[in-house]
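With one protein chain withheld, the remaining protein chains of the complex are depicted in position.
Let's turn to subunit A:
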Amino acid sequence: MLEKILLLLSLSLSVAEGLCKPGVGEAYKVRFSIKTALGDQAYPWNKNEMFLFRAALAFAMRDFTNGEEFGVSDIHPCNETQRVSFWFVVTRPNTMDLVDKGTVEMAIKKSRNRINGAFLLTDKTLEFDGIYPTLAAPVSPDTPPWLIVFGVVMGAVSVGIIALLVYPLVQRKLKKNMDADDEDSDEETGVKTAENGANDGIYNSTFSDDERFTQM
């Protein structure tokens, strides 16, 4: 019994190794740039991290196929390098049939954020060769912000223009009312009426500088 199990295991392993061929068929390449992403807090890459990757990918497959019981053993990595990059293939649970590239791609796309999160990486630092991250839709608010700023500036300028145009007119009206009151009350003071008269007259600059002209 034990021998049979061992035989089956080794067979499956060897078959699996044969399954995962870099660049061929349904294999995907993945690249990790942990030091670039995390700097000092980078964790070292080891077998445990590889296990986490296989688990995350199995989760992605389960999530996408709605329940098909993918396990860690269905993700077969190979050709691991120092870069931290390797190829992998996915097989259907309990069989040796490879899952086609398209399905794998869609599964990864769906759960990309979860896979990234498991490794504290981003779309750029956890690269799946050939699977481009869906671009974030640009935020477009209902009212473009620039119109708001424009509205504020133009509002202030319009208020200013109206104020500057209306204020002297209002002042003049007030002054006229005040002058009318003054005229009624100070009819005897000739000086004041002369002043009022002078206000409406023509300012004659010839008399401002007498010495220049009186040469005699």
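In this text, a contact is a pair of C-beta atoms (placed from the backbone, for glycine too) under 8 Å apart; a residue touches a chain by one contact, two chains touch by 3 or more; residues count from 1.
Here, contacts and distances are computed from a predicted model.
A.B. asks: Tell me the UniProt protein name of the chain this structure doesn't show, selecting from "Exportin-2", "Transporter", "UTP14A small subunit processome component" or "Metaxin-2".
C.D. replies: In UniProt, the chain excluded from the picture bears the name "Transporter".
A.B. asks: Touch as defined at the start, partner being the missing chain; which of A:Val24, A:Ile161 or A:Ala180 qualifies?
C.D. replies: A:Ile161
A.B. asks: Could you list which residues of subunit A touch the chain missing from the display?
C.D. replies: 31-36, 81-85, 135, 137-138, 145-150, 153-154, 157-158, 160-161, 164-165, 199-206, 208-209, 212
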